[in-house]
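Just one protein chain is left out here, and the rest sit where they should.
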Amino acid sequence: MATDRENAVFEAAIKLGALYHQFVGTPISRSTAEKVEAAIESAVSLQPYVTHIEVRLDRTLMNENPFGYSELTGAMYDAVIETKFGDAVCRAQLKYENGYPMMKILD
Amino acid sequence: MATDRENAVFEAAIKLGALYHQFVGTPISRSTAEKVEAAIESAVSLQPYVTHIEVRLDRTLMNENPFGYSELTGAMYDAVIETKFGDAVCRAQLKYENGYPMMKILD
Amino acid sequence: MATDRENAVFEAAIKLGALYHQFVGTPISRSTAEKVEAAIESAVSLQPYVTHIEVRLDRTLMNENPFGYSELTGAMYDAVIETKFGDAVCRAQLKYENGYPMMKILD
Partner (left out) sequence: MATDRENAVFEAAIKLGALYHQFVGTPISRSTAEKVEAAIESAVSLQPYVTHIEVRLDRTLMNENPFGYSELTGAMYDAVIETKFGDAVCRAQLKYENGYPMMKILD
């Protein structure tokens, strides 16, 4: 039987895996990034056990292709999520590090 | 060599296929639907040859699962797109009809 | 600092969230389900800390739309994953229960 802490960790990770693979590939630009961030945050905030979600997409990586826009990639993500399960909480992050969209438990 | 009209049709259809498969599965509810619509519209509006995009998601289908939210499905979509290629234009739609998310050329 | 067990749990959940949102919406039928299962398993098996992945999609839910096929939904999934982090392992599952694609820690 999993502990509350394990379940809080589990629930945080589900959401990071989900938001990554749901939205990678979305056409994006510096002028639309805020709307995409808002949509991702609104989607994650609906999911079970989420107490906080903050998604920031790196505008400096939104270089224009020949048609003047970019596409959401894993390298752009900086997301922090907090979950609560029973009395336990978990804070976790998705952030690009050393060429990889690293997800890790913060505390 | 494709005509301008064929290219306008081609470009409209690309975007309908894209928006469908990019966003189906997104957690959604009546209270967040507007943000998801805005994000989809902002994404499509960046793509080449798009002159107008309007996405409406059917709130009546956003029934709550045991955790109180829903998930974006093809049945919820009503999207109309307009593209322009050279002098030709195309207006096309994605709308659920007879159990299928039908995409068609309007004019 | 997270324990090995917490990290094993974390890694298992990332993959379940990811595979769900990557593949929901894929056109599918009873005759192609095996290829989609193989692709999902091959994708997940590449991800860090995965020691086993088994994905089974429920053919009985693959009802034909007017064009003779179906679309991968959360209700079809039965996936079991095993991860290993340091000396700790985690086995977790995605399976439809009571109208929800439930993800949980098995052990």
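Letters A, B and C mark the chains in the order given here, with residues in each chain numbered from 1 onward.
Everything below uses one rule, namely that contacts are C-beta pairs under 8 Å (C-beta built on N, C-alpha and C of every residue); 3 or more make two chains touch, one makes a residue touch a chain.
Everything numeric in this text was worked out from a predicted model, so none of it was measured.
J.: Kindly state which of the options B:Asn7, B:Thr51 or B:Asn65 is in contact with the chain not pictured.
T.: With B:Asn7, B:Thr51 or B:Asn65 as choices, the missing chain is touched by B:Asn7.
J.: Determine and list the chain A residues touching the chain excluded from the picture.
T.: Counting over the whole complex, chain A touches the hidden chain at residues 20-21, 24-25, 65-67, 71, 73-74, 98-100.
J.: Tell me, which residues in chain C touch the chain that this view leaves out?
T.: Spelled out for chain C, the touching residues are 22-23, 25-29, 32, 35-36, 38-40, 42-48, 67-69.
J.: Tell me, which residues in chain B touch the chain that this view leaves out?
T.: Given the touch definition above, chain B has residues 2, 5-7, 9-22, 92, 103-105 touching the missing chain.
What we mean here is this: only the chains that are shown with their structure count from here on.
J.: What kind of graph do the touching chains make: line, ring, star, complete, other?
T.: If you draw each chain as a dot and join those that touch, every dot ends up joined to every other.
J.: What whole-Å value do you get for the distance between chain A and chain B if each is reduced to the mean of its CA atoms?
T.: So the centroids are 24 Å from each other.
J.: Per the centroid of Cα atoms for each chain, what is the distance between chain A and chain C, given in Å?
T.: For chain A versus chain C, the centre distance works out to 19 Å.
J.: For chain B and chain C, let me know how many angstrom lie between their CA-based centres, rounded off.
T.: Here chain B and chain C have centroids separated by 27 Å.
J.: Going through chain B residue by residue, note those that touch at least 2 other chains and give them in order.
T.: Within chain B, the residues that touch at least two other chains are 25, 67.
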